[in-house]
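Note that one protein chain is taken out, while the other chains of the complex remain in position.
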């Protein structure tokens, strides 16, 4: 029980460290960094490595943006298994889109209630 | 002064990013956000009958909700300045990218402003997520078809 939190902390932290290195050493913008990590998540899932990571680290693997690439790939592969080639295209958003739908809904609500503020602290 | 000479001077004067400090901050803040995610997962598993496999979806949505509040109050950018990738890489950073653009462009209206600019920053993440998922799944499909691997 306690260990799941420790593993989530460590694995999540390590994925963020990879991101930080891409930014600082690789000189990438945040957008480039996040795009790279998403592709990484998709590839790891293709190799069947991301699911074991989720089993091990829980939210440490589902909360970082890599999980977005993973779940898209997962959906595409699951549909492809059932329906063949066409499933590659149709299955993508099947498994999960909660990050996107939540961001859209909360983005809309946020836009209605908040104003941009140029504060520094 | 020649260009090359100036670029040399610029290299000498410009401070390098504090690599170790930045990495440490990213690790601890990123890890902390994921630990909160774990707590949220646990909450859904205990009170709403989600399983370990299905708890990911409501967890992500809840984390994005937290991101909305922090973004709207102007706190997320302060966390971001401190933590760098530590707050950009978790899904809350994705939420922050979408929500900050939405708030910013509210002044141009809900349709052209919010609608047109919602994915201004986060769009590339969706693009590369979908395209890479497509190709990864396609390659896997081909490999399965020719019998190299199985699903």
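Just so it is clear, A and B label the chains in written order, and each chain counts residues from 1 on its own.
Here is the rule we go by: a contact is a pair of C-beta atoms (placed from the backbone, for glycine too) under 8 Å apart; a residue touches a chain by one contact, two chains touch by 3 or more.
By our rule, contacts and distances are computed from a predicted model.
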Q) Which of the following names does UniProt give to the chain that is not shown: "Molybdenum transport system permease", "Alpha-D-ribose 1-methylphosphonate 5-phosphate C-P lyase", "ATP synthase epsilon chain" or "SpoVAD"? A) "SpoVAD"
Q: Identify the residue among B:31, B:58 or B:80 that touches the chain left out of the display.
A: B:80
Q.
By the contact criterion defined above, which parts of subunit B meet the unshown chain? Give residue numbers in ascending order.
A. 1, 3, 5-7, 9-10, 13-15, 17, 22, 71-72, 74, 76-85, 87-88, 93, 96-97, 99-101, 103-105, 107, 120-121
**Q.** Interface with the unshown chain - residue positions in subunit A
**A.** 23, 30, 114, 116-121
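Methods note: only the chains that are shown with their structure count from here on.
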(Q) Quick check: how many Å separate the C-alpha centres of subunit A and subunit B? (A) 7
**Q.** Touching residues (chain side subunit A, partner subunit B) in the complex
**A.** 4-5, 8-25, 30-39, 41-43, 45-46, 54-55, 57-60, 62-69, 71-73, 75-77, 80-81, 84-85, 88-89, 91-92, 96, 98-104, 106-117, 119-121
(Q) Using the touch definition from the top, list the residues of subunit B that touch subunit A in their complex. (A) 17, 19, 22-23, 26-42, 52, 56-61, 63-65, 67-68, 71-74, 78, 83-86, 88-95, 97-106, 110, 113-114, 118, 121-122, 124-130, 132-134, 136-141, 144, 151
